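Up next, chain A:
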Amino acid sequence: MGSLEDLRNPGERPGTFAMLIYLMLGPMLWGLHLTLIYGANTLICALGGGAAASRATVITATVLIAVPLSLVLLIQRRAGRLFGIADGRAGQRTYDAISRLTGLLSLAGILWAGTAAAILSACVQGR
Partner candidate 1 sequence: MLGIKLPHWRAILWGALVAILGVVLLGTVFVFSGLYNVAASARHFDISNALIRLTLRRSVEMRSLSVTPPGDLSDTRLARLGARHFALGCAPCHASPVSAQSPVAAGMYPAPPLLTEAVETWRTEELFWIVRHGLKFTGMPSWPAEERGDEVWALVAFLERLPGMSERDYAALAGTELAPGAADFTFAPTADTDRLVAACENCHGNAESAPVHPLAPPLDGQKQPYLERSLREYAANRRQSGIMEAAAGELAPEAIGELARVFAEREAPVTVKPGERDTGSMERGAAIALDGVRGDDIPACRSCHSVSTSGQFPRLGGLPAEYIMTQLELFRAGVRADSVYAAIMAPIAARLSDEQIRDVAAYFAAAPERGEEAAAR
Partner candidate 2 sequence: MRPGTMQSVAMRPWRLVGGGLPAACCLRWSCAALFSSLLAAGCSGPQSALSPSGVEALHIDPLFWTATWTGVLVTLMIVVLVAVALYGPPPWRAWLGRDWIVIGGGIVLPILVLTGLFVYALLVMQAGALRSAQAGEDTITVTVTGKRWWWEVTYATPQGEPIVSANEIRLPVGRPVRLLLESDNVIHSFWAPQIAGKLDMIPGRTNEVVLEATEPGVSRGQCAEYCGGPHALMSFFVIAMPEEDYAAWLAREAEPGAEPDTPQAAHGQEVFFENGCGACHRIGGTPAQGVIGPDLTHVGSRHSLAAATLPNDAEAFARWITDNQHIKPDNLMPPFRQLSAPDLAALAAYLDGLE
């Protein structure tokens, strides 16, 4: 935003919500992942679905979320455009960096949770 002139236009593009989602895409996927694996694991174990099914579900969910997230991180700019986030906005590089790094941290979180499924037996009491 270069000058006072810019301020005379009260609207902004993209909208607030698109921007917020863009900044928090990674953490939101992380939240989705945790909900899915915790819910699935609890449900499968409670219904007697078996440890193998539980573990498979968790690992599948991890792969299904981690892979697209990694791809988004790789093609950050192009993904931004999907949100209507055009180049040239003041501070755009900062927004991109924030989005990328929150995504990266979330990826770490998702992979850690996936590691748990790779090592631990499902459906036994924690010890």
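Criterion applied: all candidates are chains of the complex that A comes from, given by their letters.
Methods note: a contact is a pair of C-beta atoms (placed from the backbone, for glycine too) under 8 Å apart; a residue touches a chain by one contact, two chains touch by 3 or more; residues count from 1.
Since we're looking at a predicted model, the values are computed, not measured.
Enquirer: Once the contact definition is applied, which of 1 or 2 turns out to touch chain A in the complex?
Expert: 2
Enquirer: Note which residues of chain A are touching candidate 2 in the complex, please.
Expert: Per the stated touch rule, the residues are 101, 104-105, 108, 112, 115-116, 119-121, 124-127.
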